[in-house]
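For this depiction, one protein chain was excluded, whereas all remaining protein chains were kept in their positions.
So, chain A:
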């Protein structure tokens, strides 16, 4: 198995199980992501991808199994817990307020307050500081975003995706989970997002990429984990397999070859 130079697990899932009533959405999922690694999470509809993402981002709590972050078992019972252990999720709808500008979205509910203790207690915003941080965050991604005070609804889909990624990274996330980041994007914009994913992984961030798009996975990911009927059935280095192999794993026509 190929490993990156930073051979250290950022996040590790051990036999995660989750059921809803009688439905076993996740039966047994185990894999890990090293620092700076991009892992694709593949699987057919209903294979359990969304449930897994929700377990990692704190929307669901697993019934069984451990999640380890940087080698320590963590308990993630809310979105806030996930954030506190360094996991940021970029949801499909991006969770942004269209009327707000980029800076306001980057700092939504994590505003920088004024230094004066009284004003800070009131929640007085330090808009200058937020704008400076926001410029830095955008520069760090070399993204082609016009300006930090542009309103979100004036941006293209790819640019919005970039802002959502910038927000995740800006909060010092060690692990970024992305749910179908290119699903709604054209070819060129998808390429831009891929580029961004490479930039943040080169900065040591572990990325879990949920995608339907095989081409996207092959281009961006180091490894691919395949879910089939709630189980992780394959964990392969992308360089070692063909797209056809991956499809066979997803459809269950073939169990792990590697």
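The criterion applied here is as follows: a contact is a pair of C-beta atoms (placed from the backbone, for glycine too) under 8 Å apart; a residue touches a chain by one contact, two chains touch by 3 or more; residues count from 1.
FYI, contacts and distances are computed from a predicted model.
The complex includes a chain that is not drawn, and of the options "Sulfite reductase", "Oxygen sensor histidine kinase NreB", "Autoinducer 2 import system permease protein LsrD" or "Carbamoyl phosphate synthase small chain" the UniProt name matching it is "Autoinducer 2 import system permease protein LsrD". Note that of A:23, A:108 or A:239, the residue touching the chain absent from this view is A:108. Here the missing chain is touched by one residue of A:96, A:208 or A:226, and it is A:96.
Although one chain is hidden here, its contacts on chain A can still be listed: residues 79-80, 83, 91, 93-100, 104-105, 108-111, 113, 122-125, 153.
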